[in-house]
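In this view, the complex is presented without one of its protein chains, the others remaining in place.
Showing chain A:
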Amino acid sequence: MKDVRIAGVGLTKFGNLPDRTGRDLFAEAALAAREDAGVSRDDYERIYYGNFMGELAEQQGHQGPVMAEAAGLECPATRFEQACASAGVAFRQAVQTIRSGGADVVLAGGMERMNNLGTAKVTQSLAIAADELFEVRAGVTFPGAYALMARAYFNEFGGDTEDLAHIAVKNHANAMPNEYAQFHREITLDDAMESAVVADPLRLYDACPITDGASAIVLVSDDYAEEHGLDAPVTVTGTGQGGDKAALQDRKYLARTPAATKAADEAYADAGISPDDVDVAEVHDCFTIAEVLALESLGLYEHGEGIGAAARGETTRDGDLPVNLSGGLKAKGHPVGATGTAQLVEMTKLLRGDHANSDAVSDAQIGITHNAGGTVSSAVVHVLEVMD
């Protein structure tokens, strides 16, 4: 099996960019990744691209070829749709293709254009990640689904909305120096706890914003990196994916996300690490409660213990295990189909030392990313390690 290295990464600025086309957003991220990698154009063999709602936002299906053109490449391009985990599964496919010898150079990434739809249509569009017959028709919105999980969590394990507010405050603070983040605004506990209720018990500041943006990563085989003398210090040592029932009502647990546990167990075993070895994590905090569920499902905290991690200062910038130093989906933004590889871009830079927040984790060797689809009916986990 071939080792897989990250040769280059690229992002657009995340934000409210309603007038920019999806192809232009992806072009910016892909060209940035290509420039960072320094790989010859002719050597790209595959593009794996994540996108969730392009048919709704731009009436554009069949986006693979469109995005290959945008990236300036002539190679087969395939789109992956797995709701908010679209780019995470695209990246995983790239890892598996290179490991199996199917290619030496793959561009993985994702894009989402959302703000051009307006809030109501975005709310409607995001809801299609839920079960149409049994959830969407029963009034379940994307925030509503996580609100159902939050209430179940409070009931089973305790914790309250103030604990969640600490997570929002932390992630907003982390986004401050991140030039790619949507928000550069510190918030207080009061700001979070006094914001408008979206779906009780979740408020506006418990939710990620509506974001336009793209991300891209150039993955290469170890052999290719050696042959071409690439500077590619970060290796993908673990990959895992898990699934669960589509609708919350069909799940065994309402306050746990076993799909993420399955993905993490597979990724840890693949990398030969345990949760104790993780130095830094980027997790899928589409809502504050989602960060809690992630920390616990990834084995970083016992069930019921993750809710207070931010309040106790353990997952803050200066804590033992900084989580979402990028600002997370909460403050960096969540262009749905781009998020999985955006997390991996941020983690790569944190580990390489060229991230705005790298100084918070200057000794970090091992980072993990956790990307979830829907109410974590899909989950993808990756382990990245810096090779000395």
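By our rule, contacts are C-beta pairs under 8 Å (C-beta built on N, C-alpha and C of every residue); 3 or more make two chains touch, one makes a residue touch a chain; residues count from 1.
What we mean here is this: contacts and distances are computed from a predicted model.
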_Choices "UbiA family prenyltransferase", "3-methyl-2-oxobutanoate dehydrogenase (2-methylpropanoyl-transferring)", "Transketolase" or "Nucleic acid-binding protein" - which one is the UniProt name of the chain not shown_ = "Nucleic acid-binding protein"
*asked:* So one chain is hidden, and I want to know which residue out of A:E112, A:E135 or A:D212 touches that hidden chain in the complete assembly.
replied: A:E135
*Using the touch definition up top, pick the residue from A:M176, A:M193 or A:L254 that touches the left-out chain.*
A:L254
_Which of A:E35, A:E74, A:D200 or A:D320 contacts the chain that the document leaves out_ = A:D200
*asked:* Give me the chain A residues in contact with the hidden chain, please.
replied: 119-121, 123-124, 127, 133-141, 143-144, 147-149, 151-152, 155, 196-202, 245, 247-250, 254
